[in-house]
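With one protein chain removed, the remaining protein chains of the complex are shown where they sit.
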Amino acid sequence: MKRKLRMGMVGGGRGAFIGAVHRMAANLDGRIELVAGCFSSDAEKSRLSGEDFFLEPSRIYDSYEKMAEAEAALPLGERIDFVSIVVRNDLHVRVAKAFLEAGINVICEKPLSYSLEEGRELAEVVKKSGKVFALTHNYTGYPMVKEARAMVKSGKLGRILKIVAEYPQGYAITALKSEEEGSISNWRMDPSVSGISNCVGDIGSHAENLARYITGLELEEVAAELTTFIPGRPLDDDGNMLVRYQGGAKGILYSSQISTGDENNLNIRVYGTEASIEWHQEHPNELIVKFAEKPREIWRRGNSYNGPEAVKHTRLPFGHPEAFIEAFANLYMSAAEAIGDEVEGSYPRAEGYDFPDIKDGLAGMAFIEAAVESSKNNAAWTKVAH
Amino acid sequence: MKRKLRMGMVGGGRGAFIGAVHRMAANLDGRIELVAGCFSSDAEKSRLSGEDFFLEPSRIYDSYEKMAEAEAALPLGERIDFVSIVVRNDLHVRVAKAFLEAGINVICEKPLSYSLEEGRELAEVVKKSGKVFALTHNYTGYPMVKEARAMVKSGKLGRILKIVAEYPQGYAITALKSEEEGSISNWRMDPSVSGISNCVGDIGSHAENLARYITGLELEEVAAELTTFIPGRPLDDDGNMLVRYQGGAKGILYSSQISTGDENNLNIRVYGTEASIEWHQEHPNELIVKFAEKPREIWRRGNSYNGPEAVKHTRLPFGHPEAFIEAFANLYMSAAEAIGDEVEGSYPRAEGYDFPDIKDGLAGMAFIEAAVESSKNNAAWTKVAH
Amino acid sequence: MKRKLRMGMVGGGRGAFIGAVHRMAANLDGRIELVAGCFSSDAEKSRLSGEDFFLEPSRIYDSYEKMAEAEAALPLGERIDFVSIVVRNDLHVRVAKAFLEAGINVICEKPLSYSLEEGRELAEVVKKSGKVFALTHNYTGYPMVKEARAMVKSGKLGRILKIVAEYPQGYAITALKSEEEGSISNWRMDPSVSGISNCVGDIGSHAENLARYITGLELEEVAAELTTFIPGRPLDDDGNMLVRYQGGAKGILYSSQISTGDENNLNIRVYGTEASIEWHQEHPNELIVKFAEKPREIWRRGNSYNGPEAVKHTRLPFGHPEAFIEAFANLYMSAAEAIGDEVEGSYPRAEGYDFPDIKDGLAGMAFIEAAVESSKNNAAWTKVAH
Partner (left out) sequence: MKRKLRMGMVGGGRGAFIGAVHRMAANLDGRIELVAGCFSSDAEKSRLSGEDFFLEPSRIYDSYEKMAEAEAALPLGERIDFVSIVVRNDLHVRVAKAFLEAGINVICEKPLSYSLEEGRELAEVVKKSGKVFALTHNYTGYPMVKEARAMVKSGKLGRILKIVAEYPQGYAITALKSEEEGSISNWRMDPSVSGISNCVGDIGSHAENLARYITGLELEEVAAELTTFIPGRPLDDDGNMLVRYQGGAKGILYSSQISTGDENNLNIRVYGTEASIEWHQEHPNELIVKFAEKPREIWRRGNSYNGPEAVKHTRLPFGHPEAFIEAFANLYMSAAEAIGDEVEGSYPRAEGYDFPDIKDGLAGMAFIEAAVESSKNNAAWTKVAH
């Protein structure tokens, strides 16, 4: 591209955490500029947010429908090349459809949709549109996660026997004492907005995605126990699961929001017949590799021995740590490759791209639905739809 | 006691790992001396081992029955005050009964017995004998585990919501390639010797015991998936479980012998409404305490702020690490208090003792049986007998 | 500011590490845009780099003198509000003077200058200009470094007794075998470009700055041993020092480029009479606080208990790690406050700003000169000029 990609945003106004992350991820490499947005359905709030981001008043909208229509009417190079969708779960599909049908590429927050069924409808729309659809399962953007995936693919681990993926957070525990109005935990706890699950949907799905990204293995069945520890809430705040992967690997997958004092403690261990790997999101620049009969290895980002996938997604030399925003920006960078291709008429490339897409979104929704179903049936083994 | 306690041993001859550990644990504090033993049912092997330990020839036996009889016939102060039993699982009860019925106190390796039923018979014998029976669930001997228990008891963690106990090892993975004859993995894999489970019985039971010791919570139900990854073996080498504790706490408990490169990676996390704790057996001198809204704390062994239970079981100042043998020796130290009392006629003390006993053994066996039963029923929730 | 700040850059063309870091740091928050640059003294190289960054051709220069002149001639709001200088050490002062004298604010790479003398001349120019001058001692941009500084200031550590600052890297060791032409290590090893020191100048000065930032203590004397381990090089690649701070604190400060396998291993420990702190650049989201008689504390970025200085420089919630680029961007953010004030005519604020400035640059140069002088005198104690 001879120019910056032009980005729009729906949702993510003043004070919204994830909208700010998307903007920083888009900004980082200087190849994308935010030029339009509908940051709130409240026109005044949207306007104020748009001013914060130095947008032209004419490009600040108070409805995503109007925005899709108006932007699509602008000439290429002026109109947005893609929209980032950072609204509540129940609106993902509606907003995404509006833009895709207007011919605009989409980067969308996870989970894909309010329900698996709704997600499948969107999949049809994506297919029909021929546009780029990226889903921000951002943890797969970390270079050492890519290194892990490359290791598994190369056979270094041998046959995968076991996967332990865990994602405990503790932030919901404070709600036990003082439920705050309007806090993030609230809409996530509202089934009409969030869908059938809170904790598994919000973060369990990241753990599922991470395990699948690294190992390439699909989940076959889950036996799940979802629990609501915070009294009076309609949705789960903790979920423990036994899982079975295709090909015979077994494992554990759990997520929690009531694990007091845990922050964003996403960890994964993959055990193979020849070696095993361990990665910790809170210390993302290291990948631990363990063997039966030789010293443990610590693979560190930025070194000459890193594989091409990790190298491509690395910005700094070894020892200069990269972290969450850079990983998120990697997802944007990869999606931007596809979007650039689409804008220039060469999408898709034969060799594919390295970002989570509609298939990942459907797998995530199928996982969530299977987990909830299993839990209703007292943790009976439940097939994950493919 | 004005003299050292006199110890006998059954099993644990030359080359046996756990026998050597018991002897080092007994030796450490200079208050116990090994004076008799039947180290093998092969008379020559027993004799050679006894010589290694500088025993008088007359106190080296080639049958535990003869040993129990002969030692019981010696006068108090000369005869053994207790016997340490470090034989294979299927012999624990037989040997323990022989000594208890001969009026001799017992320290016994875990698991308690070949089956829960057999364990219950032994419980009757222990009760009838009035003698001391200690079971070496040694991980509860670590000072910072005792500190953890004291924290939970004091209410510092609030109500316990969740417990994650894991015990992955990787040593069995090498058997995938070259099954060695006579290796430790073999008899543990033989159901006629080991009982109905290998991995859960051998190490899962430690995780169960540790969780119960720290939290005081009994397991109510388990949903378990036991797997045999090493082809041709009759017993499990991996076990993943969802668990429910009395009072509503939930959790995960797993053990594994095919987790390549993991060594003796026993870890526990206990989450309460006010705080959570985390302890790692491979770094045993630290206890991590996490809160919702204040800095994490690292409690370290040997400090003035440690509670009396930890202090009592600490031998060295802070920063001078203690480890596995010292923890094991703590169990011996506590059992020796009871044995000393028994020898002097004041057993048991009203305030009790701090070592795993027959009740822990029965809980462990009930756990193993429930796990195996659940796994046979495709991980259906299965009650743990109390 | 109602608009983005407009940035220019001198140096930092294609392939230059530190230039790219400056651009990412400037981009991250979407409040600064790169609009002009002289990326190389080779016109073609400069042009190609400028195209990479989507600059208008008229704003791509092939000499910094022309750039300063041309930009100064543009109206406010169109011309650059500041320039980032990322050239070699020997050019820092010349370039900075050109822009300051043209009335343009400056953000400059460290070290300040080729020599202390030259730095003092620049200080006069800065003073006379009334413009902003920021120096990118970026490690002070980390939130937990700011937390550390606040702790010291609050008296939590008591009186500071000892400071251990270390900065080992290992990258130069590969030069032992194959000296690459044109590699970064080369111009840093050239006294006519780099100044009187390589290792102490390049990274030792970061350690000095970090210690001073956290503790507020000035160095009084150093006893330094600088060594050149790589044969044939004119400048140091390793430097060990005993140091004395004002007020009686003692310490160690060392930097190294031949510490095989160390990456960017900057660490600091500050010991006070009441508590001590420890921070590791490679794990920057944690600050370890140690006490004589209570549990260690781990202060983690993004928590409610963080002080206002850390909070202000934090973009993500706890557990979502921030790292090098975000810390660098914090420096840009703080400098941008001053630059915005300058543009709007309200510079400087009475309460000051939180970024390294000309005073830090002079302190750094004085430190380098004292270290080199001491080393020449066989590590004799040498005063650091104030």
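Lettered A, B and C in written order, each chain numbered from 1.
In this section, a residue touches a chain if its C-beta (ideal position, glycine included) is under 8 Å from a C-beta of that chain, and two chains touch if they have at least 3 such contacts.
Everything numeric in this text was worked out from a predicted model, so none of it was measured.
The shown chains contacted by the absent chain are A, B, C, with contact judged over the whole complex. For the options B:E278, B:E326 or B:D354, the residue in contact with the chain missing from this view is B:E326. In the complete assembly, the contact with the undisplayed chain comes from B:Q169, out of B:S46, B:S113 or B:Q169. Of the listed residues B:L28, B:L48, B:A150 or B:V311, the one in contact with the hidden chain in the full complex is B:L28. Where subunit B meets the omitted chain, the residues involved are 2-4, 17, 20-21, 23-24, 27-31, 34, 53-54, 169, 262-265, 281-285, 300, 302, 315-326.
Mapped onto subunit A, the footprint of the missing chain covers residues 289, 293-300, 303-305.
Counting over the whole complex, subunit C has residues 161-162, 164, 166, 168, 170-171, 173-174, 176, 223, 225, 227, 229, 238, 240-242, 250-252, 254, 256, 258-262, 269, 271-276, 289-293, 296, 378-381 touching the chain that is not drawn.
In the analysis below, only the chains that are shown with their structure count from here on.
If you sketch which chains touch which, every chain touches every other chain without exception. At the centre of the protein atoms shown, by the Cα-centroid criterion, sits A. Interface note: subunit A and subunit C, two copies of one sequence, contact each other through mostly matching residue numbers (shared numbers exceed half of all numbers used).
If each chain is reduced to the centroid of its CA atoms, subunit B and subunit C end up 55 Å from each other. Each chain gets a centre from the mean of its Cα atoms; for subunit A and subunit B, those two points are 44 Å apart.
Between the Cα centres of subunit A and subunit C there is a gap of 35 Å. Taken residue by residue, subunit B touches two or more other chains at 289, 293, 296, whereas all remaining positions touch fewer.
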